[in-house]
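Just one protein chain is left out here, and the rest sit where they should.
Moving on to chain A:
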Amino acid sequence: MSGRVLVGVKRVIDYAVKIRVKPDNTGVVTDGVKHSMNPFCEIAVEEAVKLKEKKLIKEVVAVSCGPQQSQETIRTALAMGADRGIHVDVSGKDYENLGPLQVSKILAALAKQEDAQLILLGKQAIDDDCNQTGQMTAALLDWPQGTFASEVSLEGDKINLVREIDGGLEHIKINTPAVITADLRLNTPRYATLPNIMKAKKKKIVTVKPADLGVDVTSRLEVLKVEEPPQRQAGRV
């Protein structure tokens, strides 16, 4: 067992920003808009770092797929305690069309390359709300999955998980290697300490291209139109 955990971190528009649709309805305005790490990815990073602090795993590798700016997101994960980063460079049209299917193929390839024991992801990203990447990654690797996790504990080479489901809480036990997706109540992410922010400067981020991993990022989906939701109408009594 490598004791290595891959944590996916996605750079998304900050949750506090007021989203505006582009005038040509092809998407939302991202230029000059504040971006930060997806909140559920923060929870995933925190869980990975906690496992390392408990000495249950040996290394936390933060992964992000996107343009150059994704490295800032990886750097934040390093400041929280991840050991090193992998930036999968996807930009331009490829980045606009990047979705869960391509990302899960990338994560699966990296998991094999890095001999990962565990993949920790946020349950979904707050920009597309897809809630698919974790599930697809597990399927591609033929690994067990524990999604919407609100409690994780390692027991030898198995994982005890509590999942938040519609009917309540589900307790499951899965084998490793596995994919886990973090839900809101799994933990409260730490604020990076200033010494760790300084140390993060020295940690390595390696850049690779999807082609290096044998992944074709061509999208099978085409976005036809993006619109604002309908304006709130007055009620009728």
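Keep in mind that, in the parts below, contacts are C-beta pairs under 8 Å (C-beta built on N, C-alpha and C of every residue); 3 or more make two chains touch, one makes a residue touch a chain; residues count from 1.
We adopt the following convention: contacts and distances are computed from a predicted model.
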- Message: Can you match the unshown chain of the complex to its UniProt protein name from these: "Short-chain specific acyl-CoA dehydrogenase, mitochondrial", "Small ribosomal subunit protein uS2m", "WD repeat-containing protein 26 homolog" or "EKC/KEOPS complex subunit TPRKB"?
- Response: "Short-chain specific acyl-CoA dehydrogenase, mitochondrial"
- Item | Hidden-chain contact residue, picked from the options A:L194, A:A211, A:L224 or A:V237 | A:L194
- Message: For a quick check of understanding: of A:N38, A:T76 or A:Q117, which residue touches the chain that isn't displayed?
- Response: A:T76
- Query: For chain A, which residues touch the unseen chain?
  - Reply: 36, 72, 75-76, 79, 191-195, 197-198, 200-201
